[in-house]
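Removed from the display is one protein chain of the complex; every other protein chain stays in position.
The block that comes next holds chain A.
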Amino acid sequence: QSLNDGTNWEQNEEIPRLPGETRVTDKDVIYMCPFNGPVKGRVYITNYRLYLRSVENDPVVVLNVPLGVISRIEKMGGASSRGENSYGLDITCKDMRNLRFALKQEGHSRRDIFEVLTKYAFPQSHNLLFFAFANEEKFSENGWMVYNPMSEYRRQGLPNDRWRVTFINEHYSLCDTYPSLLVVPYNATDEDLKKVAAFRSRNRIPVLSWIHPETQAVIMRCSQPLVGMSGKRNKDDERYLDIIREANGQISKLTIYDARPNVNAVANKATGGGYEGEDAYPNAELFFLDIHNIHVMRESLKKLKDIVYPNVEESHWLSSLESTHWLEHIKLVLTGAIQVADKVSSGRSSVVVHCSDGWDRTAQLTSLAMLMLDSYYRTVEGFEVLVQKEWISFGHKFASRIGHGDKNHADADRSPIFLQFIDCVWQMSKQFPTAFEFNEQFLITILDHLYSCRFGTFLYNSELLREKEKVAEKTLSLWSLINSEKSKYTNPFYTKELNRVLYPVASMRHLELWVNYYIRWNPRIRQQQPNPVEQRYMELLALRDDYVRRLEELQITNNSKVSNSSSSSASPSQMMSQVQTHF
(Lines give C-alpha, C1' and ligand atoms only; values in the text may rest on other atoms or scores of the structure.)
Protein backbone atom coordinates (compact mmCIF):
# COMPACT_ATOMS: atom_id res chain seq x y z
CA GLN A 1 0.00 0.00 0.00
CA SER A 2 2.96 2.26 0.28
CA LEU A 3 3.62 4.98 -2.17
CA ASN A 4 6.36 3.82 -4.39
CA ASP A 5 8.58 6.83 -4.61
CA GLY A 6 11.91 5.90 -5.95
CA THR A 7 15.16 4.55 -4.71
CA ASN A 8 16.76 7.54 -3.12
CA TRP A 9 16.26 6.33 0.40
CA GLU A 10 19.23 6.55 2.66
CA GLN A 11 20.28 3.12 3.78
CA ASN A 12 20.38 1.76 7.32
CA GLU A 13 17.48 3.83 8.49
CA GLU A 14 14.59 2.40 10.39
CA ILE A 15 12.31 4.35 8.14
CA PRO A 16 12.91 5.50 4.58
CA ARG A 17 14.30 9.01 4.39
CA LEU A 18 15.12 11.21 1.43
CA PRO A 19 18.22 13.37 1.46
CA GLY A 20 17.05 16.58 3.07
CA GLU A 21 14.22 14.88 4.90
CA THR A 22 14.36 15.31 8.68
CA ARG A 23 12.61 13.45 11.48
CA VAL A 24 10.23 15.54 13.50
CA THR A 25 8.40 13.25 15.86
CA ASP A 26 7.09 9.74 16.36
CA LYS A 27 4.41 8.11 18.43
CA ASP A 28 2.61 4.86 19.16
CA VAL A 29 -0.78 4.81 17.53
CA ILE A 30 -3.45 2.46 16.34
CA TYR A 31 -4.04 2.72 12.63
CA MET A 32 -7.71 2.08 11.99
CA CYS A 33 -7.27 0.23 8.73
CA PRO A 34 -10.62 0.09 6.94
CA PHE A 35 -9.67 -3.23 5.35
CA ASN A 36 -7.87 -5.17 8.08
CA GLY A 37 -9.17 -3.56 11.25
CA PRO A 38 -7.09 -1.81 13.96
CA VAL A 39 -3.31 -2.09 13.48
CA LYS A 40 -0.96 -1.30 16.34
CA GLY A 41 2.01 0.62 15.10
CA ARG A 42 4.41 3.48 15.40
CA VAL A 43 3.97 6.56 13.30
CA TYR A 44 6.95 8.69 12.27
CA ILE A 45 6.47 12.22 11.04
CA THR A 46 9.16 13.95 9.00
CA ASN A 47 9.09 17.22 7.14
CA TYR A 48 8.05 15.22 4.07
CA ARG A 49 5.99 12.24 5.10
CA LEU A 50 3.91 10.32 7.54
CA TYR A 51 5.25 6.80 7.89
CA LEU A 52 3.62 4.05 9.86
CA ARG A 53 4.94 0.63 10.62
CA SER A 54 2.91 -1.98 12.45
CA VAL A 55 4.47 -3.64 15.46
CA GLU A 56 2.54 -6.89 15.65
CA ASN A 57 1.26 -7.73 12.21
CA ASP A 58 2.80 -10.24 9.92
CA PRO A 59 3.41 -9.24 7.21
CA VAL A 60 4.24 -5.77 8.47
CA VAL A 61 1.68 -3.14 7.59
CA VAL A 62 3.31 0.00 6.24
CA LEU A 63 1.81 3.37 5.41
CA ASN A 64 3.96 5.82 3.52
CA VAL A 65 2.11 9.05 2.93
CA PRO A 66 3.72 12.28 1.71
CA LEU A 67 2.27 15.06 3.83
CA GLY A 68 1.43 16.91 0.63
CA VAL A 69 -1.47 14.56 -0.09
CA ILE A 70 -3.20 15.57 3.14
CA SER A 71 -6.18 17.75 2.56
CA ARG A 72 -7.65 17.92 6.04
CA ILE A 73 -6.77 16.86 9.58
CA GLU A 74 -9.53 16.53 12.13
CA LYS A 75 -9.63 15.51 15.75
CA MET A 76 -12.08 12.76 16.44
CA GLY A 77 -13.60 12.14 19.86
CA GLY A 78 -12.78 14.11 22.98
CA ALA A 79 -10.93 13.47 26.19
CA SER A 80 -14.11 12.01 27.64
CA SER A 81 -15.05 9.88 24.62
CA ARG A 82 -15.95 6.36 25.49
CA GLY A 83 -15.51 3.30 23.40
CA GLU A 84 -12.39 1.70 22.09
CA ASN A 85 -10.28 3.72 19.69
CA SER A 86 -12.68 6.62 19.63
CA TYR A 87 -10.06 9.27 20.34
CA GLY A 88 -7.59 10.30 17.71
CA LEU A 89 -7.11 11.89 14.32
CA ASP A 90 -8.99 11.67 11.07
CA ILE A 91 -6.99 12.54 7.97
CA THR A 92 -8.57 13.18 4.60
CA CYS A 93 -6.25 12.74 1.64
CA LYS A 94 -6.32 14.13 -1.86
CA ASP A 95 -5.51 10.75 -3.38
CA MET A 96 -8.79 8.94 -2.73
CA ARG A 97 -8.24 7.71 0.83
CA ASN A 98 -8.75 8.65 4.43
CA LEU A 99 -6.55 7.68 7.34
CA ARG A 100 -7.70 7.30 10.89
CA PHE A 101 -5.42 6.94 13.87
CA ALA A 102 -6.51 6.20 17.41
CA LEU A 103 -4.35 7.45 20.28
CA LYS A 104 -4.30 7.10 24.03
CA GLN A 105 -6.66 9.51 25.74
CA GLU A 106 -4.34 10.21 28.68
CA GLY A 107 -2.48 13.50 28.70
CA HIS A 108 -3.81 14.98 25.46
CA SER A 109 -1.48 12.68 23.57
CA ARG A 110 -2.67 13.80 20.18
CA ARG A 111 -2.07 17.51 20.68
CA ASP A 112 1.57 17.59 19.61
CA ILE A 113 1.13 15.18 16.72
CA PHE A 114 -1.84 17.19 15.48
CA GLU A 115 0.20 20.37 15.59
CA VAL A 116 3.22 18.86 13.91
CA LEU A 117 1.11 17.35 11.16
CA THR A 118 -0.81 20.54 10.58
CA LYS A 119 2.38 22.54 10.39
CA TYR A 120 4.20 20.31 7.93
CA ALA A 121 1.18 19.30 5.85
CA PHE A 122 0.15 22.92 5.36
CA PRO A 123 3.45 24.83 5.16
CA GLN A 124 1.88 27.65 3.14
CA SER A 125 -0.49 28.38 5.99
CA HIS A 126 2.44 28.48 8.44
CA ASN A 127 4.91 30.57 6.46
CA LEU A 128 7.04 27.56 5.79
CA LEU A 129 8.59 26.38 2.55
CA PHE A 130 7.45 23.32 0.65
CA PHE A 131 9.55 20.20 1.16
CA ALA A 132 10.63 20.57 -2.47
CA PHE A 133 12.91 23.40 -1.32
CA ALA A 134 14.57 21.15 1.25
CA ASN A 135 14.86 18.10 -0.98
CA GLU A 136 18.51 17.23 -1.64
CA GLU A 137 18.04 14.20 -3.87
CA LYS A 138 20.44 13.65 -6.74
CA PHE A 139 19.37 12.36 -10.11
CA SER A 140 21.29 11.43 -13.20
CA GLU A 141 18.92 13.41 -15.39
CA ASN A 142 17.90 17.02 -15.04
CA GLY A 143 14.17 17.29 -15.61
CA TRP A 144 14.26 21.07 -15.87
CA MET A 145 16.02 20.65 -19.21
CA VAL A 146 13.14 18.66 -20.69
CA TYR A 147 11.08 21.61 -21.78
CA ASN A 148 12.51 24.47 -23.70
CA PRO A 149 9.72 26.44 -25.38
CA MET A 150 11.93 27.57 -28.24
CA SER A 151 13.03 24.04 -29.12
CA GLU A 152 9.47 22.79 -28.88
CA TYR A 153 8.26 25.48 -31.30
CA ARG A 154 11.18 24.68 -33.58
CA ARG A 155 10.21 21.04 -33.51
CA GLN A 156 6.82 22.16 -34.79
CA GLY A 157 8.53 24.10 -37.57
CA LEU A 158 8.08 27.50 -36.00
CA PRO A 159 8.61 30.32 -36.51
CA ASN A 160 7.76 30.35 -40.21
CA ASP A 161 6.51 32.92 -42.72
CA ARG A 162 3.04 32.97 -41.16
CA TRP A 163 3.85 32.67 -37.46
CA ARG A 164 6.32 34.49 -35.32
CA VAL A 165 7.70 34.21 -31.81
CA THR A 166 7.05 37.27 -29.71
CA PHE A 167 8.84 38.37 -26.54
CA ILE A 168 6.14 40.88 -25.68
CA ASN A 169 5.40 38.94 -22.52
CA GLU A 170 9.02 38.58 -21.48
CA HIS A 171 8.35 40.31 -18.17
CA TYR A 172 4.80 39.04 -17.98
CA SER A 173 3.54 42.53 -18.62
CA LEU A 174 1.03 41.60 -21.28
CA CYS A 175 -0.41 38.66 -19.37
CA ASP A 176 0.79 37.56 -15.94
CA THR A 177 -0.54 34.00 -16.27
CA TYR A 178 0.98 33.27 -19.68
CA PRO A 179 4.53 32.10 -20.43
CA SER A 180 7.11 34.62 -21.54
CA LEU A 181 7.43 33.15 -25.02
CA LEU A 182 4.37 33.21 -27.29
CA VAL A 183 3.70 32.32 -30.91
CA VAL A 184 1.33 34.63 -32.75
CA PRO A 185 0.38 35.35 -36.38
CA TYR A 186 3.16 37.02 -38.34
CA ASN A 187 0.72 39.66 -39.50
CA ALA A 188 -0.23 40.80 -36.01
CA THR A 189 2.01 43.42 -34.40
CA ASP A 190 2.80 43.61 -30.72
CA GLU A 191 0.60 46.68 -30.61
CA ASP A 192 -2.26 44.63 -32.00
CA LEU A 193 -1.67 42.04 -29.31
CA LYS A 194 -1.96 44.63 -26.57
CA LYS A 195 -5.27 45.81 -27.97
CA VAL A 196 -6.56 42.26 -28.20
CA ALA A 197 -5.47 41.62 -24.62
CA ALA A 198 -7.80 44.35 -23.45
CA PHE A 199 -10.75 42.41 -24.82
CA ARG A 200 -9.81 38.97 -23.46
CA SER A 201 -10.39 37.86 -19.89
CA ARG A 202 -7.18 38.25 -17.85
CA ASN A 203 -5.42 39.33 -21.05
CA ARG A 204 -5.17 35.73 -22.20
CA ILE A 205 -5.05 36.45 -25.93
CA PRO A 206 -5.34 33.76 -28.60
CA VAL A 207 -1.86 32.23 -29.09
CA LEU A 208 -0.65 29.20 -30.94
CA SER A 209 -0.48 25.82 -29.22
CA TRP A 210 0.13 23.52 -32.15
CA ILE A 211 0.47 23.67 -35.92
CA HIS A 212 -0.33 20.87 -38.32
CA PRO A 213 2.86 20.05 -40.24
CA GLU A 214 1.06 19.65 -43.57
CA THR A 215 -2.14 21.68 -43.59
CA GLN A 216 -0.64 24.45 -41.44
CA ALA A 217 -3.95 24.54 -39.58
CA VAL A 218 -3.40 25.59 -35.99
CA ILE A 219 -4.81 25.13 -32.51
CA MET A 220 -5.07 28.47 -30.73
CA ARG A 221 -5.93 28.88 -27.06
CA CYS A 222 -7.27 31.88 -25.18
CA SER A 223 -9.85 33.05 -22.66
CA GLN A 224 -13.37 34.34 -23.28
CA PRO A 225 -13.97 37.70 -24.97
CA LEU A 226 -15.20 40.45 -22.68
CA VAL A 227 -18.52 40.89 -24.38
CA GLY A 228 -20.60 41.63 -21.30
CA MET A 229 -24.32 42.32 -21.02
CA SER A 230 -24.20 45.17 -23.49
CA GLY A 231 -22.60 43.01 -26.16
CA LYS A 232 -19.39 44.97 -26.55
CA ARG A 233 -17.29 44.51 -29.65
CA ASN A 234 -13.59 44.94 -30.28
CA LYS A 235 -12.37 45.57 -33.80
CA ASP A 236 -8.84 44.47 -32.97
CA ASP A 237 -9.98 41.13 -31.60
CA GLU A 238 -12.20 40.57 -34.61
CA ARG A 239 -9.39 41.40 -37.00
CA TYR A 240 -6.93 39.27 -35.02
CA LEU A 241 -9.15 36.20 -35.35
CA ASP A 242 -9.43 36.86 -39.05
CA ILE A 243 -5.65 37.00 -39.36
CA ILE A 244 -5.51 33.62 -37.65
CA ARG A 245 -8.04 32.23 -40.09
CA GLU A 246 -6.12 33.49 -43.09
CA ALA A 247 -2.74 32.36 -41.84
CA ASN A 248 -3.02 28.94 -43.47
CA GLY A 249 -4.72 30.31 -46.55
CA GLN A 250 -8.01 29.06 -45.34
CA ILE A 251 -11.16 30.25 -47.06
CA SER A 252 -13.69 28.50 -44.87
CA LYS A 253 -14.77 29.86 -41.50
CA LEU A 254 -12.57 29.79 -38.45
CA THR A 255 -13.87 27.35 -35.86
CA ILE A 256 -14.16 28.50 -32.28
CA TYR A 257 -14.75 25.85 -29.62
CA ASP A 258 -16.17 27.23 -26.43
CA ALA A 259 -15.65 24.44 -23.90
CA ARG A 260 -18.58 25.51 -21.75
CA PRO A 261 -22.21 24.61 -22.00
CA ASN A 262 -24.12 27.25 -23.94
CA VAL A 263 -26.06 28.49 -20.90
CA ASN A 264 -22.91 29.09 -18.90
CA ALA A 265 -21.34 31.06 -21.72
CA VAL A 266 -24.44 33.23 -21.83
CA ALA A 267 -24.48 33.58 -18.04
CA ASN A 268 -20.88 34.77 -18.14
CA LYS A 269 -22.04 37.91 -19.90
CA ALA A 270 -23.43 39.06 -16.60
CA THR A 271 -19.93 39.27 -15.17
CA GLY A 272 -18.44 40.85 -18.24
CA GLY A 273 -17.50 37.73 -20.17
CA GLY A 274 -19.28 35.91 -22.98
CA TYR A 275 -18.56 34.42 -26.35
CA GLU A 276 -17.90 35.43 -29.94
CA GLY A 277 -21.26 36.46 -31.42
CA GLU A 278 -22.19 35.85 -35.03
CA ASP A 279 -22.54 39.55 -35.86
CA ALA A 280 -19.10 40.46 -34.63
CA TYR A 281 -17.36 37.41 -36.05
CA PRO A 282 -19.06 36.56 -39.37
CA ASN A 283 -16.07 34.50 -40.46
CA ALA A 284 -16.18 32.25 -37.43
CA GLU A 285 -18.30 29.32 -36.43
CA LEU A 286 -18.85 28.81 -32.73
CA PHE A 287 -19.51 25.45 -31.06
CA PHE A 288 -20.16 24.79 -27.40
CA LEU A 289 -18.61 21.61 -26.02
CA ASP A 290 -20.78 21.35 -22.90
CA ILE A 291 -18.01 20.64 -20.44
CA HIS A 292 -18.97 21.62 -16.93
CA ASN A 293 -17.14 23.90 -14.55
CA ILE A 294 -14.61 23.15 -11.82
CA HIS A 295 -17.26 22.92 -9.11
CA VAL A 296 -19.21 20.23 -10.90
CA MET A 297 -16.02 18.23 -11.42
CA ARG A 298 -15.07 18.52 -7.74
CA GLU A 299 -18.49 17.27 -6.66
CA SER A 300 -18.30 14.42 -9.14
CA LEU A 301 -14.98 13.18 -7.79
CA LYS A 302 -16.31 13.46 -4.25
CA LYS A 303 -19.21 11.23 -5.19
CA LEU A 304 -16.83 8.80 -6.82
CA LYS A 305 -14.80 8.60 -3.64
CA ASP A 306 -17.97 7.87 -1.71
CA ILE A 307 -18.67 4.76 -3.75
CA VAL A 308 -15.13 3.37 -3.86
CA TYR A 309 -13.63 4.25 -0.48
CA PRO A 310 -13.26 2.51 1.83
CA ASN A 311 -15.67 -0.03 0.42
CA VAL A 312 -16.68 -0.52 -3.14
CA GLU A 313 -20.40 -0.17 -3.52
CA GLU A 314 -21.66 -3.75 -3.36
CA SER A 315 -25.00 -3.74 -5.08
CA HIS A 316 -25.92 -1.52 -8.00
CA TRP A 317 -22.30 -0.74 -8.79
CA LEU A 318 -23.05 0.41 -12.32
CA SER A 319 -25.85 2.79 -11.48
CA SER A 320 -23.83 4.16 -8.57
CA LEU A 321 -20.94 4.77 -10.89
CA GLU A 322 -23.24 6.44 -13.35
CA SER A 323 -24.69 8.70 -10.67
CA THR A 324 -21.22 10.13 -9.95
CA HIS A 325 -21.13 11.33 -13.59
CA TRP A 326 -17.34 11.02 -13.48
CA LEU A 327 -17.07 8.98 -16.66
CA GLU A 328 -19.64 11.13 -18.41
CA HIS A 329 -17.45 14.16 -17.76
CA ILE A 330 -14.50 12.18 -19.13
CA LYS A 331 -16.57 11.34 -22.17
CA LEU A 332 -17.42 14.99 -22.79
CA VAL A 333 -13.83 16.14 -22.44
CA LEU A 334 -12.64 13.44 -24.83
CA THR A 335 -15.46 14.18 -27.26
CA GLY A 336 -14.49 17.85 -27.27
CA ALA A 337 -10.84 17.04 -27.88
CA ILE A 338 -11.73 14.66 -30.71
CA GLN A 339 -13.71 17.41 -32.38
CA VAL A 340 -10.81 19.83 -32.10
CA ALA A 341 -8.35 17.28 -33.47
CA ASP A 342 -10.64 16.22 -36.29
CA LYS A 343 -11.29 19.80 -37.36
CA VAL A 344 -7.57 20.49 -37.59
CA SER A 345 -6.69 17.18 -39.19
CA SER A 346 -9.41 16.21 -41.64
CA GLY A 347 -11.18 19.58 -41.66
CA ARG A 348 -7.84 21.28 -42.38
CA SER A 349 -9.18 24.24 -40.51
CA SER A 350 -7.65 26.34 -37.74
CA VAL A 351 -9.43 26.32 -34.42
CA VAL A 352 -9.59 28.59 -31.40
CA VAL A 353 -10.32 26.95 -28.06
CA HIS A 354 -11.41 28.76 -24.94
CA CYS A 355 -13.57 28.43 -21.87
CA SER A 356 -13.89 31.23 -19.31
CA ASP A 357 -10.28 31.87 -18.37
CA GLY A 358 -8.62 29.37 -20.63
CA TRP A 359 -6.61 27.54 -18.02
CA ASP A 360 -8.80 24.55 -17.08
CA ARG A 361 -11.07 23.11 -19.76
CA THR A 362 -9.04 24.81 -22.46
CA ALA A 363 -5.85 23.13 -21.26
CA GLN A 364 -7.64 19.77 -21.23
CA LEU A 365 -8.89 20.21 -24.78
CA THR A 366 -5.75 21.55 -26.40
CA SER A 367 -3.43 19.04 -24.72
CA LEU A 368 -5.67 16.07 -25.49
CA ALA A 369 -6.15 17.17 -29.08
CA MET A 370 -2.38 17.53 -29.43
CA LEU A 371 -1.93 14.06 -27.97
CA MET A 372 -4.29 12.71 -30.62
CA LEU A 373 -2.65 14.60 -33.47
CA ASP A 374 1.04 14.44 -32.69
CA SER A 375 2.67 11.11 -31.86
CA TYR A 376 5.63 12.92 -30.27
CA TYR A 377 3.46 13.71 -27.26
CA ARG A 378 2.84 10.00 -26.80
CA THR A 379 6.46 9.41 -25.87
CA VAL A 380 7.74 9.85 -22.31
CA GLU A 381 9.66 12.97 -23.17
CA GLY A 382 6.93 14.33 -25.42
CA PHE A 383 4.31 13.92 -22.76
CA GLU A 384 6.48 15.73 -20.25
CA VAL A 385 6.81 18.55 -22.76
CA LEU A 386 3.06 18.58 -23.30
CA VAL A 387 2.32 18.88 -19.57
CA GLN A 388 5.06 21.43 -19.12
CA LYS A 389 3.78 23.49 -22.05
CA GLU A 390 0.00 23.35 -22.11
CA TRP A 391 -0.51 23.06 -18.36
CA ILE A 392 2.37 24.41 -16.37
CA SER A 393 3.60 27.24 -18.60
CA PHE A 394 0.13 28.37 -19.68
CA GLY A 395 -0.95 28.91 -16.12
CA HIS A 396 -3.18 26.07 -15.08
CA LYS A 397 -3.56 27.11 -11.47
CA PHE A 398 -2.02 24.03 -9.88
CA ALA A 399 -1.57 25.74 -6.50
CA SER A 400 -5.22 26.75 -6.35
CA ARG A 401 -6.68 23.62 -7.91
CA ILE A 402 -4.69 21.25 -5.69
CA GLY A 403 -4.30 23.51 -2.67
CA HIS A 404 -0.62 22.74 -2.17
CA GLY A 405 0.32 23.17 1.48
CA ASP A 406 -2.85 25.08 2.16
CA LYS A 407 -5.13 24.26 5.08
CA ASN A 408 -8.36 25.55 3.51
CA HIS A 409 -9.66 22.16 2.47
CA ALA A 410 -13.05 23.54 1.48
CA ASP A 411 -11.61 26.16 -0.86
CA ALA A 412 -13.93 26.47 -3.88
CA ASP A 413 -10.92 26.90 -6.15
CA ARG A 414 -9.88 23.29 -5.71
CA SER A 415 -10.83 20.95 -8.51
CA PRO A 416 -9.49 17.74 -10.05
CA ILE A 417 -9.07 19.17 -13.55
CA PHE A 418 -5.58 17.81 -14.09
CA LEU A 419 -6.55 14.42 -12.68
CA GLN A 420 -9.39 14.38 -15.18
CA PHE A 421 -6.92 15.05 -17.98
CA ILE A 422 -4.64 12.22 -16.83
CA ASP A 423 -7.69 9.95 -16.64
CA CYS A 424 -8.50 10.84 -20.27
CA VAL A 425 -4.93 9.94 -21.23
CA TRP A 426 -5.28 6.63 -19.38
CA GLN A 427 -8.52 5.91 -21.24
CA MET A 428 -6.70 6.52 -24.51
CA SER A 429 -3.78 4.31 -23.52
CA LYS A 430 -6.24 1.61 -22.51
CA GLN A 431 -7.92 1.77 -25.91
CA PHE A 432 -4.61 1.88 -27.77
CA PRO A 433 -2.20 -0.23 -25.73
CA THR A 434 0.65 0.05 -28.24
CA ALA A 435 0.42 3.76 -29.01
CA PHE A 436 2.04 5.23 -25.91
CA GLU A 437 5.66 4.95 -24.86
CA PHE A 438 4.75 5.38 -21.21
CA ASN A 439 2.84 2.98 -19.00
CA GLU A 440 0.20 3.26 -16.32
CA GLN A 441 2.84 3.63 -13.61
CA PHE A 442 4.06 6.80 -15.32
CA LEU A 443 0.60 8.34 -15.08
CA ILE A 444 0.13 7.23 -11.47
CA THR A 445 3.55 8.61 -10.53
CA ILE A 446 2.65 11.97 -12.07
CA LEU A 447 -0.54 12.05 -10.02
CA ASP A 448 1.26 11.02 -6.83
CA HIS A 449 3.70 13.89 -7.18
CA LEU A 450 0.99 16.28 -8.23
CA TYR A 451 0.23 16.26 -4.49
CA SER A 452 3.49 15.23 -2.81
CA CYS A 453 5.31 18.60 -2.99
CA ARG A 454 8.57 16.66 -3.29
CA PHE A 455 9.25 18.28 -6.65
CA GLY A 456 8.82 21.83 -7.82
CA THR A 457 7.14 20.81 -11.06
CA PHE A 458 3.53 21.46 -10.10
CA LEU A 459 4.05 24.18 -7.50
CA TYR A 460 2.52 27.64 -7.94
CA ASN A 461 -0.04 29.02 -10.36
CA SER A 462 2.04 30.57 -13.10
CA GLU A 463 5.43 30.86 -14.73
CA LEU A 464 5.74 34.35 -13.27
CA LEU A 465 5.36 33.06 -9.72
CA ARG A 466 7.65 30.10 -10.35
CA GLU A 467 10.36 32.45 -11.57
CA LYS A 468 9.84 34.68 -8.57
CA GLU A 469 10.26 31.71 -6.23
CA LYS A 470 13.24 30.42 -8.27
CA VAL A 471 11.64 27.00 -8.51
CA ALA A 472 13.98 25.73 -11.21
CA GLU A 473 17.07 26.64 -9.19
CA LYS A 474 15.88 25.62 -5.76
CA THR A 475 13.84 22.51 -6.37
CA LEU A 476 14.02 19.33 -8.41
CA SER A 477 11.83 18.43 -11.33
CA LEU A 478 9.58 15.37 -11.27
CA TRP A 479 10.96 14.54 -14.71
CA SER A 480 14.39 14.07 -13.12
CA LEU A 481 13.01 11.17 -11.09
CA ILE A 482 11.18 9.66 -14.04
CA ASN A 483 13.86 10.13 -16.69
CA SER A 484 16.54 8.71 -14.41
CA GLU A 485 14.62 5.47 -14.23
CA LYS A 486 12.88 5.54 -17.55
CA SER A 487 12.54 1.77 -18.00
CA LYS A 488 10.20 1.65 -15.02
CA TYR A 489 7.78 3.92 -16.80
CA THR A 490 8.07 2.49 -20.28
CA ASN A 491 5.40 0.49 -22.04
CA PRO A 492 7.06 -2.55 -23.67
CA PHE A 493 4.31 -2.77 -26.28
CA TYR A 494 4.97 0.71 -27.60
CA THR A 495 5.13 0.79 -31.37
CA LYS A 496 6.36 4.00 -32.85
CA GLU A 497 3.95 5.28 -35.45
CA LEU A 498 4.58 8.66 -36.92
CA ASN A 499 1.85 10.85 -38.33
CA ARG A 500 -0.93 8.75 -37.01
CA VAL A 501 -3.96 10.54 -35.66
CA LEU A 502 -5.29 8.61 -32.69
CA TYR A 503 -8.99 8.99 -32.04
CA PRO A 504 -10.29 7.26 -28.96
CA VAL A 505 -13.89 6.14 -28.93
CA ALA A 506 -15.63 8.36 -26.43
CA SER A 507 -18.36 5.86 -25.72
CA MET A 508 -19.40 4.51 -22.36
CA ARG A 509 -19.00 1.06 -23.93
CA HIS A 510 -15.26 1.60 -23.79
CA LEU A 511 -14.72 4.05 -20.96
CA GLU A 512 -13.86 2.34 -17.71
CA LEU A 513 -13.24 3.43 -14.20
CA TRP A 514 -9.49 3.56 -13.65
CA VAL A 515 -9.51 0.96 -10.92
CA ASN A 516 -5.73 0.85 -10.49
CA TYR A 517 -5.78 4.48 -9.53
CA TYR A 518 -9.09 5.22 -7.84
CA ILE A 519 -9.41 1.96 -5.95
CA ARG A 520 -5.76 1.14 -5.46
CA TRP A 521 -5.88 1.31 -1.66
CA ASN A 522 -8.39 -1.52 -1.48
CA PRO A 523 -6.51 -4.83 -1.24
CA ARG A 524 -9.54 -6.71 -2.54
CA ILE A 525 -9.50 -4.89 -5.84
CA ARG A 526 -5.80 -4.57 -6.35
CA GLN A 527 -4.62 -5.68 -9.75
CA GLN A 528 -1.74 -8.03 -10.25
CA GLN A 529 1.55 -6.20 -10.29
CA PRO A 530 3.52 -6.38 -12.39
CA ASN A 531 1.02 -6.80 -15.15
CA PRO A 532 1.40 -10.45 -16.26
CA VAL A 533 0.92 -9.67 -19.94
CA GLU A 534 3.62 -7.03 -19.83
CA GLN A 535 5.89 -9.30 -17.84
CA ARG A 536 5.49 -12.12 -20.30
CA TYR A 537 6.33 -9.85 -23.17
CA MET A 538 9.43 -8.57 -21.41
CA GLU A 539 10.58 -12.13 -20.88
CA LEU A 540 10.16 -12.83 -24.56
CA LEU A 541 12.11 -9.70 -25.40
CA ALA A 542 14.93 -10.79 -23.11
CA LEU A 543 14.87 -14.22 -24.67
CA ARG A 544 15.07 -12.80 -28.15
CA ASP A 545 18.03 -10.62 -27.23
CA ASP A 546 19.68 -13.64 -25.67
CA TYR A 547 19.18 -15.61 -28.87
CA VAL A 548 20.55 -12.85 -31.01
CA ARG A 549 23.66 -12.69 -28.81
CA ARG A 550 24.17 -16.46 -28.78
CA LEU A 551 23.61 -16.64 -32.49
CA GLU A 552 26.26 -14.04 -33.11
CA GLU A 553 28.64 -15.94 -30.84
CA LEU A 554 27.90 -19.14 -32.65
CA GLN A 555 28.43 -17.61 -36.03
CA ILE A 556 31.80 -16.26 -34.92
CA THR A 557 32.79 -19.65 -33.49
CA ASN A 558 31.63 -21.49 -36.57
CA ASN A 559 33.41 -19.15 -38.87
CA SER A 560 36.70 -19.17 -37.01
CA LYS A 561 36.77 -22.85 -36.14
CA VAL A 562 35.74 -25.37 -38.71
CA SER A 563 36.19 -28.18 -36.21
CA ASN A 564 33.10 -29.26 -34.34
CA SER A 565 33.90 -27.86 -30.93
CA SER A 566 31.02 -28.24 -28.53
CA SER A 567 29.32 -25.00 -27.84
CA SER A 568 28.73 -23.85 -24.33
CA SER A 569 25.35 -22.41 -25.05
CA ALA A 570 22.20 -24.28 -24.23
CA SER A 571 20.58 -26.34 -26.94
CA PRO A 572 17.63 -24.81 -28.72
CA SER A 573 15.19 -27.30 -27.30
CA GLN A 574 16.12 -26.33 -23.79
CA MET A 575 15.62 -22.74 -24.71
CA MET A 576 12.18 -23.50 -26.05
CA SER A 577 11.00 -25.09 -22.86
CA GLN A 578 11.93 -21.86 -21.23
CA VAL A 579 9.66 -19.97 -23.58
CA GLN A 580 6.74 -22.01 -22.49
CA THR A 581 7.28 -22.49 -18.82
CA HIS A 582 9.10 -19.51 -17.59
CA PHE A 583 6.25 -17.97 -15.61
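Keep this in mind: a contact is a pair of C-beta atoms (placed from the backbone, for glycine too) under 8 Å apart; a residue touches a chain by one contact, two chains touch by 3 or more; residues count from 1.
In this section, contacts and distances are computed from a predicted model.
UniProt lists the omitted chain of the complex under the protein name "MTMRC protein" (options: "Auxin-responsive protein", "MTMRC protein", "Aspartate aminotransferase" or "6-phosphofructo-2-kinase/fructose-2,6-bisphosphatase 4-like"). Summary of contacts with the chain left out: across A:E106, A:D161, A:E214 or A:E314, the touching residue is A:E314. Across the entire complex, the residue among A:Q124, A:T379, A:Q431 or A:T490 in touch with the chain not shown is A:Q431.
Within the complete assembly, residues 198, 201, 226, 228-229, 261, 263-264, 267-268, 271-273, 290, 292-296, 299, 312-314, 316-322, 325, 327-328, 331-332, 335, 338-339, 341-342, 345-346, 355-357, 360, 412-413, 431-435, 493, 495, 497, 500-510, 513, 515, 519, 523-526, 528, 532-533, 536-537, 540-541, 543-544, 547-548, 550-551, 554-555, 558, 564, 567, 571-572, 575-576, 579-583 of chain A touch the chain that is not shown.
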